[in-house]
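Up next, chain A:
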Amino acid sequence: MSKIHVTTTVNGDPVEFLADPRDTLLDCLRDQLGLTGTKEGCGTGDCGACSVTVDGVLVCSCLVLGAEAQGKQIGTVEGIANGSELHPLQRKFIEHAALQCGFCTPGILVAAKALLEQNPDPTETEVRYWLAGNLCRCTGYDKIIRAVLDAGAEMRGAN
Partner candidate 1 sequence: MPKDDLKTGYRIVGTRPDRPDGLDKVTGRARYGADISAPGMLHAAVVRSPHAHARIIRIDASKALVLDGVKAVITRADFPTGLTGEDWNLQENTIAGDVALYDGHAVAAVAATSKLLAQDAARLIEVVYEVLPHVIDVDAAMQPDAPVIRAGTADHSVPEGMHPNVVKYIDFGHGDLEAGFAAADLVRAQTYKTEATHQGYIEPHACLGQMGADGKGEMWVCTQGQWYIRRMCSAVLGTDASQLRVTPSEIGGGFGGKTTIFMEPLALALSRKAGGRPVKLVMSRAEVLRATGPTASASMDVKLGMKADGTLTAAQVNFRMQGGAFIGSSPVGEALSCALACYTIPAVHHEGYEVLANRPKAAAYRAPGSPMAAFAVESLLDEMCRELGLDPLAVRLKNAAREGAKASYGPTYNRIGLVETLEATMAHANLKVPLGPNQGRGVASGFWFNHGGETSVSLAIGEDGTVTVSVGTPDIGGSRASLGMMTAETLGIPYEAVRVNIVETGALGVNEPTHGSRATFASGLAAVEAAKQAIKTMCARAAAEWGIDADAVEWIDGAAAPAGPNAGKFPPMSIAEIGAKMGSTGGPISGHHEVTAGGFGASFGAHVVDVEVDPETGRTTVLRYLVVQDAGRAIHPAYVEGQYHGGAVQGIGWALNEEYVYGADGRLQNTVFLDYRIPVASDLPMIDTVIVEVPNPGHPYGVRGVGETGITPPLPALANAIAAATGARLRSLPMSPPKVLAAIKAKANGQG
Partner candidate 2 sequence: MVKVNLWSGLRRFAADQTVVPVEARTVREMLDALTAAHPALLPFIKAGVSVSVNGQIVTDLNAPVAPEDEVYLIQRIKGG
């Protein structure tokens, strides 16, 4: 099966790769582009560890084909920080001990960033429902929710 030449933008950088028609965007990010921050926890869109944004829309990259990335703007965990300056969410996750093993963390950060961009002042319930597609087995979510709420407050200038 011949491969498809894909030209796209990841975290603002122009990239190109050859995708097997069956390769997911997740496979292409990890195996073709070496962006292994995005994780595969299930491959069926249930766990959210592979969350990325495609043209600003939050998706599971295991449910998107690599070929579909053509001409899009892809955002991954590697693009959340501005150089060495961490995004408030990243700082708050460390500060609140909101990660234990850290495997779900990239997907949750990408998802939480998308939430705060669309709803800068979410309630606890809104955060919980927004992140209901991101499984974490270590933390019981408590400190994750606190970190997201605190990051939102900081970004609003509320503290």
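Criterion applied: all candidates are chains of the complex that A comes from, given by their letters.
Things to note:
Basically, a contact is a pair of C-beta atoms (placed from the backbone, for glycine too) under 8 Å apart; a residue touches a chain by one contact, two chains touch by 3 or more; residues count from 1.
Just so it is clear, the structure is predicted and the values come from calculations on it, not from any experiment.
Chain contacts in this complex place chain A in touch with candidate 1, from the set 1 or 2. Those residues of chain A that touch candidate 1 in the complex are listed here as 20, 22-23, 27, 30-31, 35-44, 46-47, 49, 76-78, 80-81, 86, 89-90, 93-97, 99-106, 109, 124-125, 127-129, 131-146.
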